[in-house]
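The complex is shown incomplete by one protein chain, all other protein chains being positioned as in the whole.
Right, subunit A next:
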Amino acid sequence: MAAVSLSKSERAYIQSSLKAHPPLRADGRGLLDFRTVLLETGVAPLANGSARLNIGKMAREGGGGTEVVAAVKLEVEDVETGDGVDGGRVVCSVTCSPAAYSHLSSNALDELQHDLSVILQQTIAHPTLHPTLHPKNLTIIPRKKAWLLNLDAVVLADAGNVVDALFMAARAALWDAKVPRTRAVQYRAPETLKSPRNDAPGAMDVDEGTSGFDTRDMARTAADFELPDYWDEGEVLDGRDKWPICVTLNLLPSVHLLDATLAEEASIPLRLHLMFSFAPSAPPILQSMRLLGPAELELKDLKDSIAVGERYAKELFTALESKLREEDNRRNIKARDRFALMR
């Protein structure tokens, strides 16, 4: 994506080494090896969920690699005034730090940001293409109030494979996201005004449903909501298992490689982004797919690529999943235990 100027001979050199037996990569990896992926969640305390992800950090030098920070921020929207959408909505935006792309003009940077935003938005938050991904607990009061979920990602550094990094960071932030618990409050006029003394608490009540999960009982008259527990971060965002991840196949006819560096990306004619969602106890779903580059791809080859892509994606997914659970654990239980030990 980020065009690094590379001379023809350099490009030929990289291509031929990738095709050699055994294939050779500049950093000594195998074709299907990822660089080290580092992940930390909860990096932005004021966000409702956040993650920082790095691919390919140099262990010794403490720098380098592709770095993406993603954060989820929730906002209350009024449905009646037309600002919000009943059931909530998700808006994604990607910003690229100019420091990461110092060689790009500001127009080119804008285009890049837009491209990345569109990929993210269309894959995870398209209301008609991917309705299954839409979290169900973004409703506060049906037809009145809903959450707007802002997913913002910043690319701080690009050392290749930025789309994979972006999707992993987005998934981690969404996994980490918590929706504040709300309770709808409503007022229902008593049915019999004739007997003002006969108003057992049944005549009016507060809806005790915790949130949008159970919308059946919610009366139309619910006018407002309250936060029952202002210290509570809230419940996890619905559908945290379904958020897709992306795996990019860099296709150099006859071979393909994963997690390409910038130089490799520049020398490879065709890239295939595959976004898979692995919901538990359901077959994997290919959420979206992009093919980039000047070269051509036969349909048969495409099918094969998707099949292998699914396998790689599953591996990546499993690794990410276990890391996310570990992060959860680290930030809550372990931290409390450590605090207890400290004293």
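Odds and ends about this structure:
In this section, a residue touches a chain if its C-beta (ideal position, glycine included) is under 8 Å from a C-beta of that chain, and two chains touch if they have at least 3 such contacts; residues count from 1.
What we mean here is this: contacts and distances are computed from a predicted model.
Comparing "Splicing factor subunit", "Ribosomal RNA-processing protein 44", "Signal recognition particle receptor subunit beta" or "Cytochrome b-245 light chain" against the UniProt entry of the hidden chain yields the protein name "Ribosomal RNA-processing protein 44". Note that of A:D27, A:D229 or A:E296, the residue touching the chain absent from this view is A:D229. Which of A:K57, A:R183 or A:H273 touches the hidden chain is settled by the complete complex: it is A:R183. When the full complex is taken into account, the listed residue touching the unshown chain is A:K145, out of A:R35, A:K57, A:H130 or A:K145. For subunit A, the residues touching the absent chain in the complete assembly are 42-43, 45-48, 74-76, 78, 145, 180, 183, 185-187, 189-190, 193, 196-197, 199, 201, 204-206, 221-224, 226-227, 229-234, 331-332, 335-336, 338-339, 342-343.
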